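Presented below is the structure to which this report refers.
Note that one protein chain of the assembly has been removed; the remaining protein chains are unaltered in position.
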Amino acid sequence: MVAVLRRGTTLAQRENLIHWFEDMGLKVHVSEGDYQCILGLIGDTSKVDIDLLEGLSIIESVKRITEPFKNANRQFHGEDSVLDISGRKIGGGHFLMIAGPCSVESEEQIICVANRVKAAGADLLRGGAFKPRTSPYDFQGLHGDGLRLLSLAKKATGLPIVTEIMNINDLPLFEDVDVIQVGARNMQNFDLLRELGRTDKVILVKRGLANTLKELLMSVEYVMSGGNERVILCERGIRTFETYTRNTLDLSAVPMLHELTHLPVIVDPSHATGKARLVEPMALAAAAAGADGLMIEVHNDPPHALCDGAQSLTPDQYDVLAGKVRKVREALQ
Amino acid sequence: MVAVLRRGTTLAQRENLIHWFEDMGLKVHVSEGDYQCILGLIGDTSKVDIDLLEGLSIIESVKRITEPFKNANRQFHGEDSVLDISGRKIGGGHFLMIAGPCSVESEEQIICVANRVKAAGADLLRGGAFKPRTSPYDFQGLHGDGLRLLSLAKKATGLPIVTEIMNINDLPLFEDVDVIQVGARNMQNFDLLRELGRTDKVILVKRGLANTLKELLMSVEYVMSGGNERVILCERGIRTFETYTRNTLDLSAVPMLHELTHLPVIVDPSHATGKARLVEPMALAAAAAGADGLMIEVHNDPPHALCDGAQSLTPDQYDVLAGKVRKVREALQ
Amino acid sequence: MVAVLRRGTTLAQRENLIHWFEDMGLKVHVSEGDYQCILGLIGDTSKVDIDLLEGLSIIESVKRITEPFKNANRQFHGEDSVLDISGRKIGGGHFLMIAGPCSVESEEQIICVANRVKAAGADLLRGGAFKPRTSPYDFQGLHGDGLRLLSLAKKATGLPIVTEIMNINDLPLFEDVDVIQVGARNMQNFDLLRELGRTDKVILVKRGLANTLKELLMSVEYVMSGGNERVILCERGIRTFETYTRNTLDLSAVPMLHELTHLPVIVDPSHATGKARLVEPMALAAAAAGADGLMIEVHNDPPHALCDGAQSLTPDQYDVLAGKVRKVREALQ
Partner (left out) sequence: MVAVLRRGTTLAQRENLIHWFEDMGLKVHVSEGDYQCILGLIGDTSKVDIDLLEGLSIIESVKRITEPFKNANRQFHGEDSVLDISGRKIGGGHFLMIAGPCSVESEEQIICVANRVKAAGADLLRGGAFKPRTSPYDFQGLHGDGLRLLSLAKKATGLPIVTEIMNINDLPLFEDVDVIQVGARNMQNFDLLRELGRTDKVILVKRGLANTLKELLMSVEYVMSGGNERVILCERGIRTFETYTRNTLDLSAVPMLHELTHLPVIVDPSHATGKARLVEPMALAAAAAGADGLMIEVHNDPPHALCDGAQSLTPDQYDVLAGKVRKVREALQ
């Protein structure tokens, strides 16, 4: 960690600060320039509160050198983590296709989609039972009934299931769930993350709309510091000024996260773009960029035959996409 | 609501869509152009799921005309809402000063700050007991003990108290709290908002770092649709590319929100800027822009005498700020 | 175009406005709702000044239905444009590899890199002679000498050349240049664009750091409305809050632009990421997303043997990348 002192800091103030650092077990190197003085802090700085430090009147700026996340850090765990999800593997070269509808709507629907995506080679079934919606007047999911229907689909197809949790009090309902998803809006719901760190489920953490990769890794740290090291990261688009797409899919996050962490990284092109016709090119791009998996919305019966489903693909479109993803991955092996 | 059809939509598809809208009780006006066809939807469109609609293959784009929020909407409630908080008023010309430390640290600290800010004319005392922190290794607050110390400070000074809730399971601990704050990171924790809509507390909702004003108002709708109409909005900075300040304080949100809603709007310049020396100018600017109140971090004993406290003011600095805010408000009356 | 009137607009004001539109040759459809009135404008609305309209006190909001760009619009030109650049083709399935150093530094350097990238299959040579630099104290390029060295490299290798123009007064120096590049910072230098529309060069327009795709297409319209229809678009990253990468490469721009325009779209992963080790994965992702070409920084002699060059690849790294790009493209044919 490097702290730059403001001009005009007195020697007494500087000594005071250095003693404070030393009391925390850090060694301090002083580099004095013509205009400013720089302190290099050596040791375990992960517990130094950077917000507090930046607020000190004598501090110009502070910069971490060692990243503040530990469990997820590639520096301390050079090998890719490979996770086993009821027999399916992800990470370290293992690629996972997750597919299914945005919301679980009925037994018929979820069984139908599950069979179709299984036939097209999907590894896991996704489906929302608890839906975070901007408006209280929009459909919020089938809740417990939705989870029950997912279990039926799991039994029928053998596909492990992924679904989102919004409230830690609902955890008992998730017993049969293989991967618990933390949605973008809850990426910094720290109490939820901490509790999930005490479970033995695989946790899928989606990047928040305005969260940096560092914040994503710190949120993962909440889960991992609780003892649960089976975490998957998911890039699903960030908020920018562009309006043609719902969000801006940040695919450079994939190789960047691979450099920073040993955990698997997947991409959700459906939510990122919000347009079905952009899902295939972005899925292929994600595979080419080195993602460890994809999460794709698939719907069997576009509502009222009006649509091919907003951001959802039909099962036929998913078949085509899955075939092309395989080709891209083979080409790069 | 206006829906623009994509080029190439067949007449049959269009009729199909129109019938679907009509089944929802809407009237549909068709405007046909050379290249595209526009449907104007008349009636209660607040329950139309805009995400679903945008996903239809025959839809080019959709635009709401009437805002989707109702309870908070100025259109249906022309007068400013005036809230009474244990005898202090906010809204409709009533201005509220909220001051106190970022975190409650000890009885001595919170009583001392409470006395100082009361003497400088503060109306409410703030202090964090549950602290959302990016890192699991940073100080997370005193929790129940913090709330107990806030109660002591309330008893000692008579100042009503404001503090943040992170988990609905902690609600029983908030009995003596006058204003419950929902932090920026929980602005879209919809379960939490919904539960707070069933309490009789004043709810202070902070804008999320990457949330639009419309999303803020939709989150407020979660609280209000539960029956609790006593809500205060708080602008506290949004995330942009600029790095000199922690966030970018969006002061145009103040007059813009006053146009959109009848609820009071306050500003938190401390968290927005992250620099103590920017708090005063931004507080004055907020008052000049018409804010109904301010929330200012004040700390009695800058840690270890090293600092005048990151983004916190000393009580003396707060005195000066409060005096200037009064002058600006008087000048504009 | 759809204009929504504000509540409280009088009938007389509305009639006034309708007449104004009709005087511009537009037909107006009125849809009256319970709360607001919507005007649908039919006809050639590309000359309606949307800024002026949005400023009218009786207007709530305005929305274009037909895009305001014409020459670049896919709606009026369904087939992909295929451009011929001194025998190399781009667009409509033709893919172009552009490679070379950020700056032209010396005859030895540019000839060396040109030979190396030609051997690896590059179609065009890039190299900067006029360099836009944030600081006036940074190296600004060799200017006329740089262009002369590029010509030598062109003669030596037969590769057509691409280089950036910053000032229209320098145009006479660009006679031997095959593709003139307009950099991100000049994307809205409208005088420059207009003048380039009068040349017979291929113009490569890079997206500005904070510019929407619509603005990019409007800038292209400045070139095309002058008569020069040979334009290539380039996505090179936009500015967001993320700091690990220099900019955020918006790859969804590739399929989105292909939907909006018939012009070829290329990607520059070197400037977008600012990190050499992210260039390959992002280049592969761009190819998978359907880009019509790539622009890659390659440097022969990393300065002072200290580096493998910031965002530049070595010729060997470029060889590997080019091979993989070919494989991805073959896999998707």
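Read from first to last, the chains carry the letters A, B and C; within each, the first residue is number 1.
Here, a residue touches a chain if its C-beta (ideal position, glycine included) is under 8 Å from a C-beta of that chain, and two chains touch if they have at least 3 such contacts.
Keep in mind that what you see is a predicted model, and the values were worked out from it rather than measured.
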The one residue from B:17, B:42, B:85 or B:272 touching the chain left out of view is B:272
Touching the hidden chain, out of C:13, C:115, C:151 or C:199, is C:13
Hidden partner sits against subunit C at residues 13, 16-17, 20, 46-47, 49, 51-59, 68, 132-140, 166-169, 185-186, 188-191, 194, 208-210, 215, 218-219, 221-222, 225, 239, 274-276, 302-312
Where subunit A meets the left-out chain, the residues are 2, 4, 7, 29, 31-36, 38, 40, 42-43, 60-61, 63, 65-66, 75, 239-241, 243
Subunit B positions in touch with the non-displayed chain are 210, 212-214, 238, 240-245, 248-256, 259-260, 272-273, 277-278, 281-282, 284-290, 324, 327-328, 330-332
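Throughout what follows, only the chains that are shown with their structure count from here on.
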Top of the farthest list for subunit C, CA-centroid basis, is B
One chain's C-alpha mean falls closest to the whole-protein C-alpha mean, and that chain is A
CA centroids of subunit A and subunit B: separation to the nearest Å works out as 26
Between the Cα centroids of subunit B and subunit C the separation in whole angstrom comes to 39
Cα centroid separation, subunit A vs subunit C, in Å, comes to 31
So subunit A residues touching two or more other chains come to 210
